[in-house]
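Omission of a single protein chain aside, the complex is shown with its protein chains in their original locations.
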Amino acid sequence: MKRAGFSTKWLPILLLLPQLLIIAIFFYWPALHAVTSSFYLQDPFGFGQTFVGLENYTHLTSSVEYLKVAKFTVLFTVLVTFFSLALALLFAVKADKVLRGAKTYRTLLMWVYAVAPPVAGFIGLLMFNQTWGPLSDLFKFFGWDFTLGVNYFDTAFAMIVVSVWKQVPVNFIFFLSGLQSIPRSVREAALLDNRSGTRRFWDITFPLLAPTGFFLLITNITYSLFDTFGVIDTLNKGEPGNNPMTLVYKVFVDGFRGNDLGGSSAQSVILMILVLALTVFQFRLIERRIHYT
Amino acid sequence: MTDISAHAHAIAQTRKRTWFKLETVFDHAILILGSLLMLLPLLIMLQTVTTPDLETMKLGPTFTIGTELDDNFRKAMFEASGFSGQNTGMNMLKNSMILGLGFALGKIVIGMMAAYAIVYFRLRFATLAFWLIFTTLLLPLEVRILPSYEIVQQLGMMNTYQGLIIPLIASATATFFFRQFFRSVPEELIEAARIDGAGPIKFFIDILVPLSQTMIAAMFIIMFVYGWNQYLWPTMITTDENMYTLVRGIKQIVQTLEGNNIPEFGRANMLALIAILPPVLVVIFFQSWFVKGLTESDK
Amino acid sequence: ETEITWWHAMGGDLGETVNEIAAGFNASQDEYKITPVFKGSYEETLTSGIAAFRAGEQPNILQVFDAGSATVIGAKGATVPVQDLLSENGVDFNIEDYISGVRYFYADNAGKMIGMPFNSSSPIMYFNEQALEAAGVEAPVTYEEFETVTAPALKAAGYVPLVQSHLPWEFAENFFSRHNLPFATNDNGYDGSEGTKILVNTDEFKMHWTHVKQWLDDGYFGFYGTGWNDNQAQFEQGKVGLWIGSSGSFGGLMKKDLPFDFSATNLPFWSSITEEGYQTFIGGASLFAMSGKSAEENKATAEFFRYLTSPEVQYMWHRETGYVPITTAAYEMAKADGHYDRFPAAETGIKQLMLTSGENTKGYRMGFYVQIRDVENREFSRILSGETTVDDAMATIEKEGNELLARFAKTQG
Amino acid sequence: MAQVSLDSVRKIYPNGAEAVTPSSFHIEDGEFVVLVGPSGCGKSTLLRMIAGLEDITEGTLSIGERIVNDVDPADRDIAMVFQNYALYPHMSVRKNIAYGLKNRKTPKDVIDAKVAEAAAMLNLNDYLDRKPSQLSGGQRQRVAMGRAIVRDPALFLFDEPLSNLDAKLRNQMRIEIKALQRRLGVTSIYVTHDQVEAMTMADRIIVLNGGRIEQIGTPSEIYHNPASTFVASFMGAPPMNLVAGELSEGILSFAGLDVPMTVDHRGPVTLGLRPEDLFIDAKGPIAMEVDLVEELGAHRLLHGRVEGQQLTVHLAKEIAAKTGPLRLSCDPSHLCLFHPDTGKRMDVRHKATPQARSNTTVESKA
Partner (left out) sequence: MAQVSLDSVRKIYPNGAEAVTPSSFHIEDGEFVVLVGPSGCGKSTLLRMIAGLEDITEGTLSIGERIVNDVDPADRDIAMVFQNYALYPHMSVRKNIAYGLKNRKTPKDVIDAKVAEAAAMLNLNDYLDRKPSQLSGGQRQRVAMGRAIVRDPALFLFDEPLSNLDAKLRNQMRIEIKALQRRLGVTSIYVTHDQVEAMTMADRIIVLNGGRIEQIGTPSEIYHNPASTFVASFMGAPPMNLVAGELSEGILSFAGLDVPMTVDHRGPVTLGLRPEDLFIDAKGPIAMEVDLVEELGAHRLLHGRVEGQQLTVHLAKEIAAKTGPLRLSCDPSHLCLFHPDTGKRMDVRHKATPQARSNTTVESKA
């Protein structure tokens, strides 16, 4: 609130109304609905239902398959986050350094941001096509018989590559502007203090990027968990089979393919709790002064 | 954010003035490699777009440029595959446009209004409103998609632009960004305006909105891209062919690759290219705004 | 003019043929107008239909595939049984007009037809004639023959001997029907969802899968993914000798101008299980008349069904797509027209559906079967990739399948 | 034009901080009053309460004859100039100046005339169509002034209007603002923490410390007769020397200095001595060890120690100086005495040359 804020009574309410109305109808109601239906087993057409208490949840926790999906999700998240951040940081550091063509590099490295995840997945299908995908061919050349859609590992690999490809640009943009917001004089002070560029990077630049990095860490985790849906759906060609999938994708598969409303809702609720935990964690860490100023 | 070249420049000034330096060559090598990594798939798509489908089906991407470009373009843009004859590339382009623009505008207008109320008014329940609004940042649409879908159905908004757009607006990203931005607007401006006799509406229209121009532009770009790229939601909400968006159409593309006929790689890739092009152009041409919006509003 | 809508899952060329049928109906009279809408895959179409129903926005006609039939038929009141719809609206209906393999799959346990079979298919075995010639073999009738004769020869000739398109449909569901083995308790589930158990953990079935895995290891069998096109593409590229696919793919395949000649024959069976192969389940999907529509619209739907089941339309559909004609009259018309003289393979599907029937061949009715299929797909793939054994896989399918069945039973309460 | 009266005005922020203790003072019509004090002492809070930008927790505020506690800022007939100018960045200079008038539905031709007049007065004619971002700091400052004066307000409020300018410009604008206020005769309240501005611009200075008024008086009163060590050390650059002395039997002693004076106090005392009141005197009583000579062109500063206590001496430019030992003398009539514990000035009658002190009216009721 601004110190000299207006004290008009009705106007702010009027201004807030559209937003509140929309989120009430399209956010809170559905979220609540998801919670309630997670306690039922329901005929998809709505003709019958049984209250089953926590059964939908216990069913999940005892499901080997669900745990496997959860494990994959964690692994996927870790790998996608790590590689998108690492590559983006590498590019950002280099782009920040070079004199010539910096703007061209920036453009070339960021345009992929605008590519929709399913389109990225579609591109992945081309690149990893079993018969003639240029990347599959490349792998075959090195003796790796890459079979997207058959081999669990290969499919996971493709999912990760495409997801990383799609995410590097955002991270790149953030890292680059993070680098550029490091006061020039601090870098120069380091230049006087230390001859080695590598050491300067690890001693000064990297720690100063930590706030950006932390913010991106959370963003990337969220991305890996949710926004890769389109990539995974496309690469799975709608038939998951024995291919890897993430938790969100399983919500979709069970709810939308399988019409298991209760089970899918229970999964949604679990995800909600996960995101909530992640957010609390984020706030906690922010409180712990990752920010220096 | 300062302009990159100028900045890089300033820092690079600190290097020795040698024309050929191994380190610099290495830096460029990495950047070129990265750029290629980003570009390669695009080039491959471009190649397939010019090549007859049968050839692609058998050989995959090659290094030759074929002659099918205009034919594939015609097919992708003007030929429909459905009964209604309405899901042409043109029509999907239109729908994507409406979704992108409508979403961006809706989000900005509603977000600005709400952020204005939260930042500039003494509201008793401001904190409550804040939390009500900002918890929506926590839960992506994906995890509450089923019930959301039902609501849209119950409200009879299936296959309408409202049904497509409004529920997507139900997360507070723009509100949050604008709140951050408004908070950074110097306190004195509202004070000067109040002393100058501007009421809340006048202040909003005369001062705050014009002041937010760059922020609005940045938000617009980000939201446009976000809206344009929506996939799962349009897939569920649009069942009329004349409501399909390009990205939703990708589903169709993949299915034609799965179907019984010769997979129309050319047409499919063309459509994918068309789906990529507008948001990519927006991002490239307005990159400074876009970057500003992304990096300044966040965190 | 009464307008009705029809949501379907027929993409590509199939969709175009659907459009032709609809256009034909609209042109044939001026009281009714039907609009077909492509809704994506079978699963997506069912889901949209369900969601739309819950919101009261359901189409008049919804195409539901075999695996979803338990869901839609289980929801009493969601649809108007076609048999009732037709009789109420003065369209003659006699279940005996329909060919035997088609009659009961979408019927209730009393034999009343609930869904109108539309695109009925059967898994058949396509073969690359050049390949067989090069290998010097005929298309096998039994899996034993395949294993001992055909496969080694094809392999030696440099071909992948066998691929298939849909493991659960071709190597599970129709395995049970082809061998007249029970697929589930409660009369394959027809007697109600309460207590129904899936019967995959059986010696015969495990035997089949032990062999399939062996074939894969021996290079007799190729597996390229669970996607519908993943394996077909290999056949189309001429790398494969035998391909078990849907008879409904025939029309499309004809249009592809493949670089080799192909034909088709029946789905093989194990002579160690049965002397002769029984008829297969119909695959594909059927059309359901959704409830909650006005009498005029129901009338329009009935009229459309009348048009759809007419021999001319059925023959056209059969000819263009390869899906079987559902009535004897249409079949006769195709024969009379010399269609099978021109394309002998086109008759394979229908003939297979009219083979000897048994107590286990009329169909199956399992709830949450889409998910059960996902489980099967997953476990079969894992057998093939060596991640699990046949025993474990079947035990898993049985366990998870039965859980799903039990959960489904509760949704009905 | 208007008088301003504060009667026990107090401010407690919602978080419980008492930014201004109940304070009362009266400002005459046309007077130029400067509020000074260190950062966080409540200057802005006080000013903003007068502007109506901050609620008044307790007490009454009147502008002219009217109690304005509940009057909207726009209706208080005030104009305000902010530290960072608070120009509307998207409006041209002309629009910035005109905006307040436009909102008051002033006829267009009147607005134009007033803007032209203000622009002429402030030398802004050539910049009327520029955006603030295209102006230099000083020009922006003038636009902010222009925005205030076109309104013909009854009261000008300034919140550190010069602190964003560089030293040179600050000197120049200081003179300009003062001249303008003289010319227009508008009652003005000016907040600064720069004591030079306070000294040179004010008719009266109000020194604030920790939300409380320390002293009110003319610049000369404040400079020469600070009410407390706080005021003494706040005003003047370099500030008054504050050293520990001793009072006994009517005699104040510090270093070699012994001054007879009448004070109601015995024992240790804080002695205040302006650097310019010390002078070199080879026979002077004070022995200083000079550490550093600062050459300032127009004068010199000597920094050093007297019996271990820091002392600064101001020398006119003519007088040469070097580091090392030095003897000093001072005019006892310019001495100030402060209570060593409270820091309050103690009334002194010099035995030799009794001085009449001006009354400093401190009305803060802490």
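For this structure, a couple of remarks:
Here the chain labels run A, B, C and D in written order, and each chain numbers its own residues starting at 1.
Just so it is clear, contacts are C-beta pairs under 8 Å (C-beta built on N, C-alpha and C of every residue); 3 or more make two chains touch, one makes a residue touch a chain.
For clarity, every value in this text was computed on a predicted model and none was experimentally measured.
Touching the missing chain, out of A:L90, A:A210 or A:L278, is residue A:A210.
Per the touch definition above, the residue from D:H26, D:R66, D:H90 or D:K178 contacting the chain not shown is D:K178. Here one chain is not drawn; of D:Q3, D:N84, D:T200 or D:S253, the residue touching it is D:T200. One chain is missing from the display, and on chain D it is touched by residues 39, 166-168, 171, 175, 178-179, 193-194, 196, 199-200, 219-220, 223-224, 235-238, 274-276, 291-292, 294-299, 301, 303, 314, 316-317.
What chain A contributes to its contact with the hidden chain is residues 183, 185-186, 188-196, 199, 203-204, 207-208, 210, 292-293.
We take it that only the chains that are shown with their structure count from here on.
Each chain gets a centre from the mean of its Cα atoms; for chain A and chain C, those two points are 38 Å apart.
Look at where the CA atoms of chain B average out and do the same for chain D: the two points lie 55 Å apart.
With centres set at the average Cα position, the gap from chain A to chain B is 16 Å.
Residues of chain B in contact with at least two other chains: 58, 150, 191, 194, 236, 251, 257-258.
The set of chain A residues that touch two or more partner chains comprises 3-4, 131, 237-238, 256.
Interchain contacts (touch definition given at top) occur between A-B, A-C, A-D, B-C, B-D.
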